[in-house]
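Here the complex is missing a single protein chain, while all its other protein chains stay put.
Let's turn to subunit A:
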Amino acid sequence: AFFTQLCAFFVLCDFKNTKNAIYIQKSTPNNTQKQAYLSTFTNSNTRPTGRPLHTTRPTTILPSILSRNTHGSSLVKIGNTQVLTGITLLVGHPGPLTPTHGDVDLSINLSPLSSQDYNVAGRLLPIVTEGEMSRSRTTSPRGYVDVHALESLVQRILRTSSLLNPNELCIQVGLSAWRVQITCMVLNHDGNLEDACLLGAVSALLDLKLPAVKIDMKGGGNGVVQIVSPSYDHEEDDMTEETKDANRITKLTIQKGTIPISLTMGIYDNHKILVDMTREEEVVCKGVVTVVVTTTGEIVSLTKCGGLAMSPEDMAACVHLAIGRAKEVEELLLSLDEAS
């Protein structure tokens, strides 16, 4: 039935206005063709775009992009991969064992913006073409993006690193604390989402401004927390004392050596380490290593996916590359912090 439909389609195109008719065929190369293509470049230690194997793509961070609806936000671009992060705040009741601790929650959102493969709900669209194409999705560890795994990874990194002091998120001891909701929207997926999402989350946290609060005891009980919103965009003739307080915004204190910075590398051809892969390279690599370090040399997280065996020297090389990356990214983040 499909074949007859295809024939019918051909016929339609021939007899109709051929000048305007467009026949679209997704003629993407299969896995072996992609590998052959990439090998011709990696054999001379370079990549199709000319980038050396151990260099990342240019990274851009734009903080405070959404200043009205969020309390902290940033847009991160690593090459063509773009991730927009926004932070919204909720107030909650802390657990009994940790009466002064706040909470951090992360979610990652994929959509048809990210790439053609995703539908509106963020789920992968099923492929209708030959079996070879679909195989690449399951054999390589980054054939498709597992959103929940990514969320879990980045959330775990944020919570277990010493980046945040959860006591700073306290409003009233034992009664209320901030819950920081970080939402990463992937605007364009061109590989290396782990780095981009983590960098987005971290730069948004650096940009986060906790507002001044007023506790409303009218409802009885423990009181309801309300935000004193700063008067932006318009001035009020009679500013009460409350609004003057509104300019008391606190930012989270982040120490210099505690920012977790990640680097994702793919292992290609058993020995070549491809740092910061693009989408086309990701689909072909059989092993992926993600190392998260801080500039003090502390390894926050080390993840290796894929069934490829790696020698300890290769692992050590990956960690060294990650530490180098951490130094340059931290400089970038702290210079933004000073500039704001």
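Basically, contacts are C-beta pairs under 8 Å (C-beta built on N, C-alpha and C of every residue); 3 or more make two chains touch, one makes a residue touch a chain; residues count from 1.
We adopt the following convention: contacts and distances are computed from a predicted model.
A.B. asks: Leaving aside the chains you can see, what is the UniProt protein name of the one that's missing? Options: "serine C-palmitoyltransferase", "Proteasome subunit beta", "Exoribonuclease phosphorolytic domain-containing protein" or "Lipoyl amidotransferase LIPT1, mitochondrial".
C.D. replies: "Exoribonuclease phosphorolytic domain-containing protein"
A.B. asks: Using the document's definition of touch, tell me which of A:34, A:54, A:101 or A:209 contacts the absent chain.
C.D. replies: A:101
A.B. asks: From the list A:250, A:270 or A:296, which touches the chain that is not on show?
C.D. replies: Of these options, the touching residue for the absent chain is A:296.
A.B. asks: Looking beyond the chains shown, say which of A:30, A:172 or A:258 touches the absent one.
C.D. replies: Within the whole complex, the residue contacting the unshown chain is A:258.
A.B. asks: Can you work out which residue in A:115, A:172 or A:301 touches the chain that's missing from view?
C.D. replies: Hidden-chain contact among the options goes to A:115.
A.B. asks: For subunit A, which residues reach the chain that was dropped from this view?
C.D. replies: Missing-chain contacts on subunit A: residues 5, 9, 12, 16-17, 20-24, 66-70, 73, 80, 82, 84, 86, 88-95, 97-98, 101-104, 107, 109, 111-116, 120-121, 156, 159-162, 164-167, 177, 179, 181, 183, 185, 187-190, 213-214, 216, 224-229, 232-234, 236, 242, 258, 296, 298.
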